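Data first, discussion second: the structure below is written as structure tokens.
Omission of a single protein chain aside, the complex is shown with its protein chains in their original locations.
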Amino acid sequence: MNLIALVVALPLLGAFLLPVGARSVGWVGRLLGPALLLLTSLVVIVLWRDSGGVPSHIELGGFQPPLGITFYLDQLALVFALATSLLALLLWPHAAWRDARVAALMLLMVSAASGMALSGDLFNLYVFYELVSVASFGLVAAPKTGAALAATLRYVIISGMGTVMALTGIALIYTQTGTLNLAHLTLLSATTLDNTLGLTAFVLILLGIGVKAELFPVNIWVPEVYATASQRVSALLAGLISKLAIIVIIRLLVLLFPQPEALTLLLVIGALGVLLGELAAWHAKDFERMLAFSSIGQLGLVLMAFSIPGQAGLFAGLAVAMHHLIVKPALFVLAERWSGGFAGLAGAGWKSPWAAGLFILFALSLIGVPPLPGFWAKLMTLLGLLGQDNWIYWTGAGIILLATVFEANYLFRFGLGLFKAGSESRSAKVPVHDAGSLGPSLILGAVLLIATVMITPVGNWLAGVADQLADRELYVTTVLGAGRELP
Amino acid sequence: MSLLDALLLTALGTLIATLATVRTRWVGYVASLGLGLQLLVLFLLAPLGYGAPAVTSGLAWDLFGQPLVLRYDAMSWYFALITLGAGLVSSVYATGAWSDHYRAAGRSPGWLQFALALNVFTMLLLLASGDFLSLFIAWELVSWASFLLMALAAGPALKWSLRYITYATAGAMSMLAALGIVFHLTGSLNYADFMAAVDQWSVGLITLLTVLFGAGFAVKMGILPFHLWQAGAYAETPGPGMAFLGAISSRMGLYGMMLVWVQLIGLIRLIEVHIPLTFLSLRDVLMWIAAFTIILPTYTALKQNDARRLLAWHGIGQGGYMLMGILSASALGSAGGILHIFNYATNQAVLLLAVFAVVYRTGTADLNKLGGLFTRMPLTFVAMLVGIIGLAGIPPMNGFVSKWMVYRSLLSEGMPLLFVASVIGTLGTILSVYKLIHNTFLGQLRLEHEPVQEAPWSMVIPMMVLALIIFLTGFMPGIVLDWVAAVQAAVGLPVLPHTLGGVADAHGGLDMIMLVLVLFAGFGVSALLFYATGRSEPVHQLDNYAGGHFLSADVRYHYSDHFYAGLMHRIGHWYRGSFLWFESVVASLASFLAQWSATFYRLMQPALPMLAMAVIVLWMVS
Amino acid sequence: MSDLSKIPIHTEKHAPEEARTNPLAGVFDELVRFAQSRSMYMLHYCTGCGAIELPPAMTSRFDMERLGIQPMVTPRQADILLVTGYVSVKTLKRIILTYEQMPSPKYVIGICSCTVNGGMYWQSYATAKKLSEYLPVDLYIAGCMPRPEAVIEGMRALMANIQSGETEPWKDYYQRYDYYLGNQQHLFGDNWQTPTDVIGQAQHYGLAGPETEGEHTRILQQYQQPLVAHKLRLK
Amino acid sequence: MTERELDTHLVTILRELESLEYRQTSPRRVRIDVTREALPGLLELLKGRASYVHLSAISCVDWIEDNEFELVYHLWSYESNHLVSAHTRIPRETARYISVYDLYKPAAFFERDIFEMFGVYFEGSPHMEKFILTEWDGPPPMRKDFDAEAYVQETFNWQSYHPDWLKELEEEGGGVAIRPEEVRR
Partner (left out) sequence: MEIGKRIADIILMPIVAFVIGLFMVLMLRKIAAKLQRRVGPPFFQPLIDIIKFYSKTTQVSHGLLHDIGIIMAVGGYLAAESLLPVPGMDGLSDKGGIITLTYFLMIPSLGLALGVGQCANPNGSIGISRALTAMLAYDIPFVIVIFGVAWHYGTTDLSEMISLQQAQGWGAFEMPLLALAGLFALQGMMGKQPFEIYVAPAEIATGPMVEMGGKYMGGLFVMQCFQLYTAGVLYTTLFLGGGTHWLDFLIKIFAVVAIPMMIAFTFPRYRTEDMLRLMWKWPVLAGLLGIAFVMY
């Protein structure tokens, strides 16, 4: 059972050994990273098969639960751990092959990310979150262009402030409850955290971790960073890391703060994120910024989905999150060759039809055109939102609908621009996609199509994950063992 | 494996076969064969058109707890018949000579056939929708399929198809909102629960649902506030694609309206809903929208100089007739509206095919660059003549029967202003269709059009078949009226007692057989009188009276530009393009918001969000 | 020149008519000639100064409508072409074009002495002197602008001619087209042509005589290929 | 402004032009003979300083004996209701003269007319082409050396009515309307 620790430990170890190994033996530096990732994903798959769907938990270092570091392995955590390593493997940056330091940072980020997914301890979560931030600073600054450095500076300032707020939030909780173990906290939360103080703590943590989850007030850094960083890094950040941050928030929300105000807060922030994100994307002038703003919008949508009370909300949120996890990285990979303003890309569709076809597939799924999974996710969200008798939820649904119209317009303005038959489109300088650059997108596109065909099994599996996530007693009993009744 | 499954599977099969052969030369034949097969299967379903109970499909599956049911009733059979008819004709038209011409122009007819087959498949799916979820899914598929068909001809078509898809997504989103509200109220998405629960709902809720569903369908149908995209988008679609779109694609919106407004909500409820401060009921408001939809597009069509634009604008206008007929809720009126769907589909298809035959031969559809093609393209002229007589609603053709019914019902229902409005629409149609046929076929034949030949047989045969259908259903409207009666029964409207010749009514009925016979008797007698009195000698077009002036072939004396100058002097200043202005206001508002939100991300100092957070925290703590 | 009656008036005799092509005319020839004489439509084309006498002839004092004569605007609807006043060479071209556009049986009345022998413009280089060289003229009404009574008298004489039906000069234009074309070419030059295919019409209605084709028509064919109507064709 | 002051006013103005002949032909009419080169100057002077803004006509006289054409410009002043006719002589063979179109727009029509009828070519006149005599390709008909009657006799055989009393008259040299003694030899 405790093989799971390897998932975090091995990449960490690799991260530190890599610079040494690379200097002595050339090929070690290049291949160590992907090999480790392959190993960890194998471990997770094996563990998943053994656990057979039942959540379990392990303590590191033999300490009893309320004290030591605990990992909680339910379906959600395992999925995201697997997703982390697989996506990192798929989107291994080109720079990482050459530069040992970038590879080390990548391994560090992967280990911290999977740690965030698995850990059941509040402070532990904070540590892993901090590690991920640091690693992402290094990766974003890798291109060393002026713009990249400036964007990273803003990003560092905002992340710093975010982590400070998260820390104060955690401290507040600690003062109230005296413990940091999530299971123990869930037991105490009913009594101690159910007041405004608890809510403030939640807000602080929300905004702290929200920086990475691109939530409304704190996502100012997103467009600049994604536009200047290398496309694969921004794919990882937008696709993977932001989802993990949201998972952490949701886990806290479900376990510690079941109050309705928290949900409405999430809804409001999500709605503002969607509205501003989509509007800005409609106004964007080049492909990466459009994708950046679109990811802000999509994450706002994820947040609104999670804000639906009860299991339906979790299910809708997970559906939208998983869908975004697949689509956004693929679009960023497309951006590798199609970077820059729209004018330069006029007619690029004729030169690389496969890439254009993929773009249209992903665009359709983002907008929510029926057979594709994007539609089911958005449908569940909307039905959930419209199911509440509260006018805020209905306005939220309205905003989503309005945003979809803008989304359709700007995505297909770009899509049709690809097929503009202008004279300059035939010229040589229009970027062309070859098989190498399309690899990850093709794989993700295939995953999307498979999901479309097997929509019901995937749907039922996701419902199972959502049930597990919503079940607080299951969490407490597995971590603290039976006998501790839940207040 | 019911017949409905067979139909859907053949449609899917045609789609795949067309996709497989998209690069080859005989993709047209494959597509036409497939569509022909589908029509055959539809004929096997024919009892539906004569009152048989609905046929449900075997392959039902449920998603996330919502059962998806596919079933065909008389209404869907009727619409499917028109869809497949229009699809077959367009696909046959697109094979053969036209496809070589299209390929020579540097585009691939294979993708056009594929888009046509895709459109037909998605429309058959839409017609089979048994509950709200499958309705919405199929609706999205239909709008995206027609988007593909519109965007095929790159160039200006891209701009117009983008505009279409923005309107269509907005419409779909309003339908999705309505879907959500229905799900919230009834807990499920199938029709039975909706019809059961609709009684208890408040007036406001029914109006909201009617408006939301209506907006979605109105966008596709091109009803007034949402009609701006249709003319340009249809005009830019390549040849037979436009004939298909013009004939049936926008009528899917009408199918939706009949399904939701008439069958589910029921017109009686629409009549009961009174708009405060006015004496109008909701139905009256919708009828007035239909009335304005008849007048405004028709008089915009009058000013168009491109034949395709002119006919596309008429598509919107005639849609108003159908809506007016159906909303009149009387047996005669609704039968007129439903019959007009069939009639107008045939008229629009034959007119568009004729226009594209002219474009095939002369290279342009601009009415100021054509003229005198009667002697060079007589069969195309006959097709267009039959089409314009049908479109204008003049006796021997089928257009007259449905328009007569709509007028007769408006008259017996006692709605004078609506009656006058629709007559103004008809007169506008007559004026603009004459401009179409005059500028294209009559008048001076230009020098460069002397060597023009008749369109190839692969294009003339579909036109002649359609012209024959128009005349036959005009001569014996009873054929179609049986299907219409079945549709009325299926949708819950009062059924119209009818004979083969038309409508037998004590206070002024209609018997087309006798009237057409008398008409042709009259023509026979006058022909006899004409040909018995001396031989006439055809003279050259330059041997013309021009006040003593010697006409010469190089001087263009064909009157075509600014055709109704007198009328335009009077109503010219009434064209203010207020809808275009309104659309630009909305667009500029949206772009202003977008600009503001973009600057929000660029200029914002990191400190401000922190400040905001601090404020929230303090507010929380206090 | 004391006694005007002694001056003999020049009249020309023409060949007897051939078989008619119009079955209706064959049945009741008499009625048709009566109708043609009783309903003459006058072409509203004022070529010269004499036309000012026509309005009084039409309005209340003299009222031509009593005789069934109405002014018509286009040559297609008209029967009589009134050539009033001096015929300048430029106007003669338009007169010939209008004459050929009129459906036959058509009649020409030369009003005023200028059409007879050039009148007071006999010395002018620009006017055609004798109208009957270029068009078959039925009737002349002399006078340097004859009064309306004279015009109506002329009309009644024409009605009598039609009623009796023995002289039909309009056939002369088809039968001796070469002679007329020769005079016209002499005046307007060899490339003179009108859009009406007179020879085609003559053959179509069986009015062509031996002198229809001649060396003048050969000159015409050099400059103008006959304007044949656009045939309806499917290929 | 009475004739008296007008007369002196004109004289003072015209003093600037040399070789000018000035004669008062009637109370409201003055005739000025001027050389070929001075005429445009005179017109400009009259138009500019003496309000003769209206050029009512240009007429041409064919002095076949002196082998010259005489051009007469009829100018009218609305202010003083007074007419000036400026005469000048141009050689008959060359028959070319400068156009006054830039001073008086109507001159274009008069000059075209004279060009058609007399064959005098005006340089600078906008429409030096046939307008009225489109059908005529003979010599300019108004010239004295063109004998219209002879042309008519030759082109139109219009006299098919040719009784013997007419033939005698013609032997003595007369036509239908001119008695023999009046016939020019």
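To keep things simple, chains are lettered A, B, C and D as they appear, and every chain counts its residues starting from 1.
Throughout what follows, a residue touches a chain if its C-beta (ideal position, glycine included) is under 8 Å from a C-beta of that chain, and two chains touch if they have at least 3 such contacts.
Note that the coordinates shown come from a computational prediction; the quantities given were computed from them, not determined experimentally.
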| item | value |
| --- | --- |
| Neighbouring shown chains of the undisplayed chain, as defined at the top | B, C |
| Identified contact with the non-displayed chain, of B:Ser536, B:Ser584 or B:Thr599 | B:Ser536 |
| Of B:Phe194, B:Trp261, B:Phe374 or B:Tyr601, the residue in touch with the unshown chain | B:Phe374 |
| Among C:Leu31, C:Ile52, C:Ala160 or C:Val228, residue touching the chain not depicted | C:Leu31 |
| Missing-chain contacts mapped onto chain B | 372, 374-375, 381, 385, 389, 392-395, 400, 404, 407-408, 411, 414, 416, 419-420, 423-424, 427-428, 430-431, 434-435, 437-438, 441-445, 506-511, 514-515, 518-519, 521-527, 529-530, 533-539, 541, 543-547, 557-560, 563-567, 569-571 |
| Positions on chain C contacted by the hidden chain, ascending | 20-22, 24-25, 31-32, 34-36, 38-39, 44, 59-60, 63, 65-66, 68, 72-74, 76-77, 79, 101-105, 201, 205, 207, 229-230, 232 |
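In this section, only the chains that are shown with their structure count from here on.
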| item | value |
| --- | --- |
| Top-ranked pair of chains - ranking by C-beta pairs in contact | A-B |
| Chain whose Cα centroid lies nearest the overall Cα centroid | B |
| Centre-to-centre distance between chain C and chain B (centres being mean Cα positions), rounded to whole Å | 58 |
| Mean-CA-position distance for chain B and chain A (Å) | 46 |
| For chain A, residues contacting two or more additional chains | none |
| Pairwise touch network: line, ring, star, complete, or other | line |
| Chains that touch, pairwise | A-B, B-C, C-D |
| Chain C to chain B touching residues, read off their complex | 21-24, 45, 74-76, 94, 97-98, 101, 194-197, 200-201, 204-205, 227-235 |
| Residues of chain D touching chain C in the complex | 133-136, 138, 141, 148-149, 151-152, 155-156, 158-161, 176-177 |
| Chain D-facing residues of chain C, complex | 10, 89-90, 93, 117-118, 122-126, 128-130, 133, 186-188 |
